[in-house]
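Take a look at the structure below.
And now, chain A:
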Amino acid sequence: MDPMTFILITQLVHGLAYGMLLFLVAAGLSLIFGMMDILNLSHAYFFMLAAYIGYTIAGMTNFWVALLLAPLVVVALGMVIERFMLRKIHPFGHIPELVLTIGIGLIIMEFCKAVWGTQSLMLQTPEILSGLLNIGVFRYPLYRAFIIFFAVAMMILMGILFYKTRFGTIVRAATADADMVNALGINVPLVYTVFFGFGTWLAGLAGVVVAPFLSVFPGLADQVGFDAFVVVVMGGLGSMSGAFVGAILIGLLNSFGIQFLPTAAPLLTFGLMALVLSIKPTGLFGVRQ
Partner candidate 1 sequence: MAEKKLFFNLCLTLSLMAALVLLPHGGFAQEVNSSFNPSEMSDMSDFDPNNFQQPEGDTIKLGYMQIMSGAAASNGELFWPIVTWAAHDINKRGGILVDGKKKKIEIVTGDTQGKPEAAKKETERLCLEEKVDVLWGTSGSHLAKVIADVAKKYKVPFMNCLALSDELMDEKNFNRYTFRTLSNTTQWNMAMAYYFSKRPETRFSILCQDYMYGHSMAGAFKKHLKKLKPEVEFVSEDYHQLWLKDFAPYLTKIMATNPEVLYTADWLPDGDNLAKQVRNMGLELPIANIYITLRETLKALGVDGTENLINGYCFMSGDTPQTEAQAKLMKAWHEQWKTWKAPYDSDTYAWPEVVLGSTLNDTYWLFDVIKRAGSTDPEKIIEVWEGDVFQSIQGIRTMRADDHQAVYDMYISDYTYPTKEVYPGALYSEGFAGPGEIITVPQKYCTPPVPEGLKGRAE
Partner candidate 2 sequence: MTDILETKALSHDFSGLQVLENINFAVKQGERHAIIGPNGAGKTTFFNLVTGVYVPSSGKILFKSVDITKAKPYRLNRMGLGRSFQITSIFLKQTPFQNIRLAVLSKNKIRFNLFRRVDRMDEINEQTHEILREINLEQEAHLETSTLSYGKQRSLDFGMALATEPDLLMFDEPTAGMSRDESQTAVELIRKLTENKTMIIVEHDMDVVFSLADRVTVLHHGEILATGTPREIKENAGVKKAYLGETEV
């Protein structure tokens, strides 16, 4: 394989790996907006909280237990917040919701600092996932391959959940017309709460997955959160395929940008987002504002 082809393939896979990681964070954000019309600005903080909790659990047991348990903790928190806070202020429009979720984000950040301190923490890569994956001449870090695999597995799971289960049918119906579903005797508020929990669960998973990859520190939410926002806004709020395409696009833009246009790389992301929004304010796949 000539070196350029090798570089192109590697950058492609890098872009996919990072894009899929972003997708895990962004999917929950986008889903919650699509169904409940809430832009949860504290989403990235749930993600960070899960990373911290995952760090602690992994320290006591192992990575896999952390991956199972830590997201559940943030799910519980997310459901409580939806039930007792967001639901109460939903009638007052989107501005109070945005501000409330900023407030919740700040509180979560301070909570993390109080519990885990301010220093960077780093989770060891689980033994089984460290090292390199060898495919012929192509060697690739196993953990990055795991991220891609894991995110794809999550996507398939989501697909089954939405299109093959009763919960999925209700969710899709409620997204289209909440009043109608309500009239059918389904407890829509409960569906909302469970669904909000599901969205934060995805963020939680991403948080644990990211811990062996990036330092866990109080700025982690901002660090990854911005990219996740760009993804959902560009892909179209509320659209699952939008979140997927947006995430992959940002991932590829990042890796190829660094390879070929290094000085402009960080500007590319936000520039592209502003461009997409000014041409199609609802994002690439968005249907409603």
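Assorted remarks:
What we mean here is this: a residue touches a chain if its C-beta (ideal position, glycine included) is under 8 Å from a C-beta of that chain, and two chains touch if they have at least 3 such contacts; residues count from 1.
Candidate selection criterion: all candidates are chains of the complex that A comes from, given by their letters.
Since the structure is predicted, the reported quantities are computational estimates derived from the model, not experimental observations.
Taking any copy into account, the candidate from 1 or 2 that touches chain A in the complex is 1. If you check the complex, the residues on chain A that touch candidate 1 are 3, 6-7, 10-11, 14-15, 17-18, 109, 113, 117-125, 130-132, 139, 141, 143-144, 212-215, 217-219, 222-224, 227, 254-259, 262-263, 265-266.
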